[in-house]
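Only one protein chain is missing from this complex, and each of the others stays in its spot.
Showing subunit A:
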Amino acid sequence: MKKSLAFALAGGLTALAMSPALAQKIRIGCTSSADCGTAMVAADNGIFEKMGLDVEMTRIALNSNIPPALLSNSLEIGGPTSSVFLQAADGGLDLVAVAGASYMHEASNEGTVAVIRDGVTIEKAADFAGKKVGVPGFGAYIHILFVRYLMENGVDPASVNLVETSFPSMPDVIRTGAVDAVLSGGPIVARILESKTGHLGPKFVSELGGDAPIIFYAATRDWATANPEAVQKFRAAIAEAAALIEADREVAIASVAKFTEQKPELVRATPPSKYKPEITADGLGWWLDLMKKQNLLQGSVDAANLLAP
């Protein structure tokens, strides 16, 4: 009995110790959204395979889990949002941007809105003061852009009662009156409008515009430096996938629906993402400035130093 237990323990520990050695493939981790659409399309349409890359896509529950997953070699490439990436880099994690994924553009800016509970009047930035507003994540994409909107319109962000509300629970918190408004996008907005419990409020992203990267592909500097060939092939595959999506959006809808397990009609109803395979220091710099203004970064991160060669 003792012996078999000892063997079981030893076996388990050996398997654990050996697991990084088995990692020949490139594991790409993304959250359940359309932002990593290019990687999903490249995986589904054999583009990675054609380039000689063995890729496995993994769904990650929280975007902020991506940097530590890269650091622990659980993923080779991940799709963090710009804010998550910059906060991780600011915190000392040695990450680099490998290729571009989704970018802010007119349709997605228009589609990211405040949805106001029926019976509440919010038409401009000043109306948010004193209201309870659900945001999907503090320090995340939507939150940062909303604070930008408030600050640009002379409203003190501290005067708005922001509460963290996950996307799937937004229709419920609006219906039950737990919040006055939610900041959302994609199918959730359509669901709330369909249920006739809320109406469209200020389009806080498109009012000020922007064309910076939303999500991009990142890796640790060590991995990117050690695998320059894989990085080049990955970029080429992403560029090919982006061109394929540009020609036929249905390709992206099929792959996004497969990866996220959302119904295709739900994905189709969401404003299409804009995919660009490149990532530049200017794009990262846009977020750096915004986040510094909001005191979300402590150190001095240099955007040019955050790009993989």
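What we mean here is this: contacts are C-beta pairs under 8 Å (C-beta built on N, C-alpha and C of every residue); 3 or more make two chains touch, one makes a residue touch a chain; residues count from 1.
As a working rule, contacts and distances are computed from a predicted model.
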Identity of the absent chain, which is to be given by its UniProt protein name, from "Beta sliding clamp", "ABC transporter permease subunit", "TonB-dependent receptor" or "DNA polymerase III subunit delta": "ABC transporter permease subunit"
Residue touching the undisplayed chain, where the options are A:73, A:153 or A:227: A:73
Absent-chain contact - pick from A:49, A:106, A:194 or A:246: A:194
Residue of A:60, A:155 or A:219 touching the missing chain in the full complex: A:60
Option from A:212, A:266 or A:281 whose C-beta touches the chain left out: A:266
Residues belonging to subunit A that touch the chain removed from view: 5, 8-9, 12, 16, 19, 29, 31-32, 58-62, 65, 68-69, 71-75, 166-172, 175, 187-188, 191-192, 194-195, 197, 260-263, 266
